[in-house]
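This is the structure I want to talk about, given as structure tokens.
Missing here is one protein chain; the remaining ones are kept as they sit in the complex.
Coming up: chain A.
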Amino acid sequence: MSDLNHSAPRLSLGPILYLWPREQVFDFYAELLETPVDVIYLGETICSKRRQLKPEDYWELAERVIAAGKQAVISTLALIESDGELKTLKRICADQRFMIEAGDLAALDFLEGRSFVAGHSINLYNQRTLAFLAARGLKRWVMPVELGRATAADLLQQRPEGVECEVFAFGRLPLAYSARCFTAYNRGLGKDNCEFCCGDYPDGLTVTTQEGQEFLSLNGIQTQSASTHTLLSALDEVRALGVDILRISPQSQHTAEVVRTFASCLNEELDAVEGTARLREWAPSGLCDGYWTGQSGYRVGLPG
């Protein structure tokens, strides 16, 4: 397979995973609408208690995204436990204006029969699952983040017609979900009286090993990597495989610059080594790419 068979992947902006003040969210999207990102995912995916933006707010933002000539996708909770969460999910999935990204299996129940995206928290590990979901309306899937290039290559060779592949290309890796809110737990609070303390950590609460390695980042019920995963050094490979979309996961600082750096590298205006050097400046706990290269997720396997 030659590089020439595939056009350059497009860029997407993943949903904001943290609790940011409402104004900051609107400012963030106003800034990002000006960047060369092609797809913007909007919505709360972590915690149903976070209500500084309601579905209506995300729909309004989605209209702005479309007006800017980009695709808007509404993202949904990764873990659905309560009736209230299920009701909200059903309401979001009933809206036909926008493409919707499933986070929990429950969303598949509501989205079956219409076009949808399977997010990285839907366990799509093989061709049979891909075909099964494609027959139910899947138009795009985001690879589970622990899968590397070998599995990506196999899946891309067997993908059904008209189904796009998106990979997580920049950001702290989403690693786990729990019933427990770890931010509240570390503040000595319970989830039911959390005081929205996750709002104090716009990029998560860093967990450091006893020898000083910044290891994890706690974001409410989600555990992320502390290191920032990046595939900027793998752009040639990603393009050759036929990956359609590269996801950039929002962080509180420099996200627009990250998007521009990826875009410049995709346009070959900037080389990957220089681009990666820039990204390193914006990754407070360092960079990693181990999952992509078939190693432990925190390792670095790509050159640059």
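Throughout what follows, contacts are C-beta pairs under 8 Å (C-beta built on N, C-alpha and C of every residue); 3 or more make two chains touch, one makes a residue touch a chain; residues count from 1.
The definition used in the following text is that contacts and distances are computed from a predicted model.
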Per UniProt record, name of the chain withheld from view ["Putative spermidine/putrescine transport system permease protein", "FAD binding domain-containing protein", "Nucleoside ABC transporter membrane protein" or "Ubiquinone biosynthesis protein UbiU"]: "Ubiquinone biosynthesis protein UbiU"
Which residue among A:Ala8, A:Ile66 or A:Leu108 touches the omitted chain? A:Leu108
Chain not shown: contacting residue from A:Gln52, A:Gln71 or A:Gln213: A:Gln213
Selected from A:Ala30, A:Ala67, A:Ala94 or A:Ala150 as touching the chain missing from the view: A:Ala150
Touching residue (missing chain; options A:Ile40, A:Leu61 or A:Leu79): A:Leu79
It is residues of chain A that touch the chain not shown, namely 78-83, 85-86, 89-90, 104-110, 112, 121, 123-133, 144-147, 150-151, 154-155, 158, 173, 175-182, 185-186, 190-192, 205-211, 213, 215-216, 218, 223, 225, 290-291, 294-298
